[in-house]
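Single-structure report; data block below.
Every protein chain but one is kept in place in this view of the complex.
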Amino acid sequence: MRRLPAILTILASGLALAACQKVDNTAGAPTVYIDPGSSGPVKGVGIESQDIVGMTDQMLRDMLSQPRLANAATPPNVIIDSEYFYNESSSRLNKNSITDRLRVGLNRAALGRMQFVGRHYADMVAKERELKRQGTVDQATLPAAKAQKGGDYRLGGRITSLDSRDPRTGMMQRYSQIIFEMVDLETSEIVWSGIYEFGKAAQDDIIYR
Amino acid sequence: MRRLLATTFGLLLLGGCTTMEPAPFCDMGRVSSQRALVPGPTMVPDESSPLKEMPLNSANITDANIINKLYIRAITARRTGTGTVEVVAQVVNCTDFPLNAEARTQFFDAAKAPSEPVSAWKRFQLPARTVNNYQEFSMGAQTVDAYLIEMRETR
Partner (left out) sequence: MTRTPLSVLLAAALLLPAAAIGQTVGGTVPPYQAPAKVAPPVRDGQIPESAPRPDPFKPRDELVQNFAGAYDRGGRPRLAFYWNRQLTDTLAQWYSDSRVVTSGKTTNATEGDLTLKQSGSSQNTVETQRRTMTDSPRRPLAETWEWEFQDGFLAPFLQANAVVVDRTAILRIMGAGAEEIEPRTVEIMALQNMADLLVEVLVAASPQATTGYELRARILDVRTGRIVAMVNSRGLREWQRQDRAVATSHGFDLPDDDDEGFGPERADQRYKATSSGFERRRKPPKPNVIAQNLAYNVMTGMIPRLESGPPPAPPVATVPPPPVTTPLAKVEPPAAAVPPPPAETAPQPLVPTPEAAAAKPAPNQSAVPLPDVDAKPLPAPTKAAASEPPPPAGEEPPMPHPTKQ
């Protein structure tokens, strides 16, 4: 019984130490970097980074679940660029930020289920082919191809919006709708469609550049 | 004896006047008591992990603001026509107020390692006392074996 105080002291010390090792549930160091997949400190009613990340992720996963696109006996040649992706909305936006992310995400995830045609590099390829055929440069290591790849499907789409403003309060509201469609380049059949829509309301619209 | 009977009768009448709470009704006391966390992957041999987490193939509401407002009714996982995995979580808004939530899914392979990048946060709206679905597709097909859904409130 004389050892009881000592045992109690050891136990108390152990408990106290254990309490020191709990989760430090406080905010981290401040940074200028923000998560592009979440709303940042500057929020408006236009299309923002989290919308682009969200819509492209949703579309590419949806496309990969479509058998005609992602489980064809012969992987189709797909062209994804902004050439036929129209921005008819009131949002100032570089369309390439959508189509580029979609193409890159799809290409990385497809793993051969689809083949991607870099149509926006057509002039680059044409120039190199011309140089090879003129003999200015050699044939390199890969065998020659008869022509550049044609496309089986190509991405089309449109961004539209509907704006409204309360003149008394200055409250701004915008409904944005982005549609994505994959079109059969032989028959113009639309083989896949996806839609991403959202509405936002804010006291005053911020400036997008 | 008469007093006792009158009191009992009055109480019964009062009980009949109480308004009925609309469905869905979420018994959060039972929900919280039924949460069973599992230890994380073992880092030291023969010792359990200090991490307690939600089990795989489940949805985890990571936001304390909505943990007692939302209830995930069911989660289903199925294969699509291309072999990818589609998970659908049915989320119940137990409150009388509209809520905005977002969720994302991490897919795992058979070795319980992430098989692909985590999906983007997908936003969904939940009007008062409604059920909405959160749906996500995996990118991979044969590499996907399990999933874990994270859910939080969004603005």
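Should a chain be cited, it is by its letter among A and B, assigned in written order, with residues numbered from 1 in that chain.
The criterion applied here is as follows: contacts are C-beta pairs under 8 Å (C-beta built on N, C-alpha and C of every residue); 3 or more make two chains touch, one makes a residue touch a chain.
The structure presented is a predicted model; accordingly, all values stated were derived computationally and were not measured.
Trainee: One chain isn't shown here. Among B:59, B:99, B:126 or B:139, which residue touches it?
Mentor: Here the residue in touch with the unshown chain is B:59.
Trainee: Which one, B:35, B:52 or B:112, makes contact with the chain that was left out?
Mentor: B:35
Trainee: Can you list, in ascending order, the chain B residues touching the missing chain?
Mentor: Answer for chain B: residues 30-31, 33-36, 55, 57-59, 71-79, 81-83, 85, 87, 89, 141-142, 144-147, 149 touch the chain left out.
Trainee: Could you list which residues of chain A touch the chain missing from the display?
Mentor: Against the missing chain, chain A presents residues 67-68, 71-74, 81, 83-84, 86, 119-120, 122-123, 125-127, 148, 184, 186-187.
Definition applied: only the chains that are shown with their structure count from here on.
Trainee: So what's the Cα centroid distance for chain A and chain B, whole Å?
Mentor: 26
Trainee: Which bits of chain A are touching chain B when the two form their complex?
Mentor: 37-39, 50, 53-54, 56-58, 60-62, 64-67, 70-71, 109, 111, 113, 198
Trainee: Considering the complex alone, what residue numbers of chain B touch chain A?
Mentor: Contacts found on chain B: 80-84, 86, 116, 119-123, 136-140, 154-155.
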